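Here is the structure we will look at, set down as structure tokens.
All protein chains but one are shown at their positions in the complex.
And now, chain A:
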Amino acid sequence: MFSGKLRSALVIGGQGIRARKLRTFLSMVSLFLGVLAVVTVQAGAEIAERAMLTDVELQAGKDGTVTGYIPGEKGAPGIVEATLKGRADAVAMISSKAIIGEPGLRPINEGGMPFEYANRGGDYQGPMVYCDAGGVCQEQKPQEKKPDGQAIEVSMVALTGDIRPFKPFRPVSGTWLDFASAPSLAPRIVLNEEAAKGLRQYRVPGEMMIDGATHHVTPQIVGVVEDGYPQPRVYLRLDELRTWMPAAAASSELDRFRGGGTGLEVYLQPGSHDLQQLLKAKLIGAGVDQKQVEFRVVNSKERMESELKIMRLIFLGMAFLVLLIGVAGILNVGLATVGERVEEFALRRAVGMSRMLLAGIVLAETLLTGLLTAALAIGAGAAGLQIALTLFGHRFPSLQGTTFPWEAGVAGVIAGLVAGVLGGLIPAIRAARIPIATVMRA
């Protein structure tokens, strides 16, 4: 029974659309822009969110990753390194400073700042005072000014394993560190883009001086990645660094206050509760303050979603206004069509069609129009995105591999259906109210 009504509605609705192609097309034009606006806003918001998330993930780590920041004192680096050795579900990053270039010179970007700000600061080298948490202060004597020369300062990050499952670094050129092969005497390093820029710009000699190392080393540059950091950084295998640093140097209080010295970051896969407990137990056992050993779960998406929500709502509101204009168009055409088809509708009722089905037919026509328009708008949105990515994708690395988000498709279909219902409801009600006797009086 329902099938007969539905089929009748679809058959007659299809006939109505075919019989009024131009009118259908014109009502589709205004609706198309509205649905396209909804699709574009939804797709834009999804892509922006993904792009922002990807950028945040580069620094903070992927959502769900468990991270820990551990002070590099009381043998903590050695404990962490020994605990994580050979594990694929956890990686430690030990950060330090290094200078690449001619030895004994003042680096161009002293302090490891981005090169854009190099040589912009003053030359003040007066006494500086640092105080610890207990209020004990000490004065740092001004360092002897070194002569300027061809050297750059970088943050050096030594890794116990492949960090990319936790931080999705984007390859720029060359390769990533190979953790499967035997350690090399000449440490293999991967630069971030800022470090690569420094090397390219200042053409420094390939000699590296690492804080706490016994000798200068000659690194092998194997690749460049985008890591999301504005400061120059280099990545290398911790075991290759160990060749030059027999024991991880514990940072002094002063180094820590300066932000220098050895810092430790640990990245663990979700659900690694046992490993967390093990690390905590070992570190506390070694005398590290319990309060300083803390792990937290990366939850960037939720935080960003709340930030993006308001912006998305504003844009969606604007898109729905455009959609309403489309609805007004389809409503206008629908009312005009009903007025034109009064005799047809009266006749259909005379031959046995119920009011409900007649209203259903009018609604089916606008719904079919809405859905067809939605399909076109979604297709146009997907094609537009593809073209934009082809033309401008290289300028935005975070958009690499972006596909048309399914959420935008769903939003488009919903917008088409809503527009179809809103635009067809009043004409449908009017059609259902046409008296059959109209055909007798015609």
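Following the convention adopted for this analysis, a contact is a pair of C-beta atoms (placed from the backbone, for glycine too) under 8 Å apart; a residue touches a chain by one contact, two chains touch by 3 or more; residues count from 1.
Here is the rule we use: contacts and distances are computed from a predicted model.
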item	value
Absent chain [UniProt protein name; select from "Macrolide export ATP-binding/permease protein MacB", "Cation:proton antiporter", "FIST-like protein" or "4Fe-4S ferredoxin"]	"Macrolide export ATP-binding/permease protein MacB"
Candidate in contact with the missing chain, chosen from A:Ala186, A:Val297 or A:Ala350	A:Ala350
Residues of chain A (touch criterion as defined above) contacting the omitted chain	1, 3-5, 7-9, 11-12, 15, 18-19, 343-344, 347-357, 435-437, 439-442
